[in-house]
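For reference, the structure is listed below as structure tokens.
Of the protein chains in this complex, one is absent; all others appear in place.
A, B and C label the chains in the order they appear, each numbered from 1.
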Amino acid sequence: MIFLRRQVPLLITLITGLVFAAQYYVPHPASEQMLTSVTKWLQIIGGFALVLGVSSLFHVHAMKIRRKEAGWGYSFVLYVSMLGTIAVGLWSNGKEAIDGTMTAFGWIYNFMMVPLQGTMFAILAFFIASAAYRSFRARSREAAVLLIAAVIVMMGRVPLGEYLIPLSGDLSQWILNVLNASVRRAILIGVSLGTVALSIKIIFGMERSYLGGGKE
Amino acid sequence: MPVETIIGAWVATGLTLFIFSFLYKDNPLFKLAENLYVGVSVGYTIVKTYDTVIVHLIWKPIVENGEWALLIPVAIGTLMLTRYVPKAAWLSRYAFAFIVGVGSGLAIPRVISSYILKQIEDTVRPLMVMVPGEGLTFTMNLLNPASSLNTIIILIGVSSVLFYFFFSVEHTGPGKAVARTGILFLMIAFGAAFGYTVMARMSLLIGRLTDLIEFTDPSYGRPSLWLLGLTILTLVVMGRRRPQGEPPEPH
Amino acid sequence: MKAQGLRQYITRAVLALAIVMLGWHGSAQAQTDVQTKKTLSPPQDVRAFDTPSDGGSSLTVIWSPAPYDSAATRYQILLSEGTTVPDLAAMKVVAEFPANQHYVRESKWPWWTRPATGEQHQYTLRNGKGGELKDGTVYSITVAAVLNDDRGIATPVQATPQPNWMNWNQVNNLLLALLFGGIVFYSISTARKREIFLRRIPGLDAVDEAIGRATELGKPILYLTGAHDMSDPSTIAAAVILGRVAKRTAAYETDLLVPHRDPITMAVCQEITKQAYLEAGKPDLYKEDSNFFITSDQFSYTAAVDGIMLRKKPAANFFMGAYFAEALLLTETGASTGAIQIAGTDSDHQLPFFVTTCDYTLIGEELYAASAYLSREPVQVGTLRGQDIGKALILGILGVGTILATLGVMLDVQWPQLFLDVFKDVK
Partner (left out) sequence: MSFAERMLKIDRRIIFLVIGLCTLFPLLYPVGLPIKISPEVRGVYDYIESLPEGSVFLLSLDFDPASKPELYPQSISLLRHAFRKNLRVIAMTLWVSGTGMADQVITQVAREMGKESGKDYVFLGWSPGGSAVIINMGQDLYGAFPADYNGKPTKGLPVLQGITNLRDVNYAVSLGAGNPGVEAWYVFGKDKYKFELGGGCTGVMAPGLYPLLRSGQINGLIGGLRGAAEYETLIGQKGRAIAGMDAQSATHLAIIVLVIMCNLFYFSLRKQAKQQGHSGA
């Protein structure tokens, strides 16, 4: 039993990992064919993974409503809007528009989802301003450098800034293209080494947290 | 103008304003809009996944083209759902083992190629350039990212930041100076990113406000103005009723 | 199959080395006046073969440069199916280009797979463009030089396209993967045998200080583990650091609040917290509901955590793990309540906000380092050490590579390419 529960998953990871790492070096059509099929499989499995996420959400809010916890009314709103969207969506065959005409599903998308999501992120505009006001203080040399770079890029990215200080456009270009790029590159290299190390450890079974907890 | 567009404009305006009311403080209008948002977006994803995965990737290929091999991923996907059956939950490990295995395998050579070799290739450049007619030159043009001066700056930046992230070496002596240079480079990059992000977030706000301005048009019945008044009124009334301004809410 | 490939590879390497030593100066041949020639001599040394290291349906032709190589002259590639060519003029023209183009040195081949020296001409025929090439079918192929009405056609040669089992161009990628894998395994095994030095992460001092202040004020501590689930290394690191924080809060008898976005992470963190309280000798103080689940949705979670910050006013907020756009909403609200804030994340797009709004930030890999430093687990410490060695290697390559590349330009020689090609991303 332990073998089935513990060794077999590790074996599956080892084999699939090695096979798909090796696939990269094999240009033969057979290997490409294998890659195609398996990525298609991943697409399908990805659909099932969504069921996992959704059902946990379902469960949490169902509990809230059943126990009549404070704020359960909001959970009810969530439930109704979710089920309503699903019903309307299936009725519209999952299409927002058919030959250019908006369906009911498209209406929900355009007049509810788009403004809601957009506004959620737009709130950040205000927060970023107050963050800048509160924390952009030249407390140390590092903080001063950060502050100056931010101000230059802010100037250089808008027409008014370039109009007031013509140099700011080129300067921000240089900061992004040279200074910023070099740092990002170093981070990229570091992170990539980490990714490769982690992948190797996963394939050889030294890292198993993805199997969900350490205990049986 | 079609009726559904006018109703849509009212709904969109109302929801936008409800969420913006969070800037004043957390309030029931915001919570309503927020839960609506979660519900609608989850519902949307479910419909889309059903339509694409079940209908177009599973049902049609199997029934219409007889691609029975697709039952394998369906089986793997089903294994994932055994998580909900405590006794068979271990079966879901097979599915995760497969996904993680394929993902790790795919990642290794591709990451090395795109993020290590390609980045090394572009950093390693000659410090002098052969200019026809002038011979060997050290180009100083800051605006040309490929100039010799910039090549040196990039080399210093990449090396010092890489060194900063050394953990098995103490940052002392000359190492300290290098690490400090690394930090300065990091801070410049963070500053630049902050500045750029300001632009991104402001764009979102501009986008929302453009819509709100559009909806002040009489052809929609001026929903922006009416609903703005209504939202403010609601906030004031609710503020009166609960002077503490903090609605009780458990975690 | 493999042994043959290896031999081929070694032969090529030796060949390439020899060529490089000769300095590749052969191309500087004297130019004759093209206009005076009446008939063009056909291209010399035409060779055709299956394009190596590819998925098939492709042929490569190689021929020597000629005195008439200039923009005015053109080369044509001619193709026909079968081993014999009854009529040269009936062969199909599949490609045409100026005669001063398509040199081997312009192709992306690294030195170990180059089929010929740099100054030779090369052209790769592919399926789809100008005709179909079937694997396993013999083709006759030749090159013609054309100037105005003159046409010199070389004798056709035969080749068969076929798919290959190994892409030798990418062998450097494979070797690098194996080398780095070896380094990681080696350092992990070293870490199992003896202690490996890790430098102290300054952020960890800040952790203790923050908990101390919360105790003085008698306020709780808020700890977040990020947006990802337990399969993400950043979440694992966040869970390890939670263990340390929980041990301190147990010792100081401070309240701990850990709101979660993922039920599995919550279960794992409950175990970790319980263990920490046990180790601190205060198991009776442990509360099961200090770890609690809110919702997996980004903004609902954020709004709920913001609510906790505003109502319970924790004295210290910890943000460890992976974050997205919610980062700023969390830290700004936290700052408005006056809490000490400590962050640690590898989400580089959110780092600027943590750095500006938090009192201390573990930047990128510092998060992993902190967790390895605290857990002292050989696998973690060893991996960190392995990555350090990898970075040192890359630093070395950058240094040596730049010097060699500069020398190559200054002395106008090709041999530095021997080193540089190894670290090129070739396909």
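Convention: contacts are C-beta pairs under 8 Å (C-beta built on N, C-alpha and C of every residue); 3 or more make two chains touch, one makes a residue touch a chain.
Worth saying up front: this structure is predicted, and the values here are computed from it rather than measured.
Though it is not drawn, the left-out chain touches A, B, C in the full complex.
From the options B:23, B:88 or B:232, the residue with contact to the unseen chain in the full assembly is B:23.
The chain not shown here is touched by just one of B:179, B:204 or B:227, and that residue is B:204. If you put the hidden chain back, the residue from A:42, A:90 or A:206 that touches it is A:42.
Residues of chain A that touch the chain left out of the display are 32-33, 35-36, 39-40, 42-44, 46-47, 50, 95-100, 106, 109-110, 113-115, 117-118, 120-121, 125-126, 128-130, 132-134, 136-139, 147, 150-151, 154-155, 157-163, 169, 173, 176-177, 180-181, 184-185, 188. As for the chain not pictured, it touches chain B at residues 23-24, 41, 44-45, 48-49, 52-53, 56-57, 60-61, 110-111, 113-114, 118-119, 121-122, 145, 189, 192-193, 196-210, 213. Although one chain is not drawn, its touching partners on chain C can still be listed: residues 128, 325, 332, 336, 348-349, 427.
One rule holds for everything that comes next: only the chains that are shown with their structure count from here on.
If you sketch which chains touch which, every chain touches every other chain without exception. For this structure, the chains sharing the highest number of C-beta contacts are A-B.
Distance from chain A peaks, on a Cα-centroid basis, for C. Centres computed as Cα averages put chain A at a distance of 20 Å from chain C. Rounded to a whole number, the gap between the C-alpha centres of chain A and chain B is 5 angstrom. The set of chain A residues that touch two or more partner chains comprises 21, 24-25, 57, 120-121, 123-124, 128, 132, 146, 184, 187, 189-191, 193, 196, 198, 200, 210, 212. Shared interface positions of chain C, i.e. residues touching 2 or more other chains, are given as 170, 173-174, 177, 180, 231, 295, 297, 299, 352-353, 355-356, 364-365, 391, 394. Across the complex, chain C meets chain B through its residues 170, 172-174, 176-177, 180, 196-199, 201, 231, 257, 259, 292, 294-295, 297, 299-300, 303-304, 306-308, 310-311, 349, 351-353, 355-356, 363-366, 369, 372-373, 384-385, 388, 391-392, 394-395, 397-399, 401-402, 405-406, 408-410, 412, 420, 423-425. Residues 4, 7-9, 11-13, 15-16, 19-20, 22-23, 31-55, 57-58, 69-70, 72-74, 76-78, 80-81, 83-84, 90, 92-112, 115-116, 119-120, 122-123, 142-143, 145, 150, 153-162, 165, 183-199, 201-202, 204-205, 207-208, 211, 248-250 of chain B are the ones touching chain A in the complex. By the touch criterion stated above, chain B contacts chain C in their complex at residues 22, 26, 30-31, 34-35, 37-38, 42, 96, 100, 108-109, 112-114, 116-118, 120-121, 123-130, 136, 151, 155, 158-159, 162-163, 165-171, 186-187, 190-191, 193-194, 197, 246, 249, 251.
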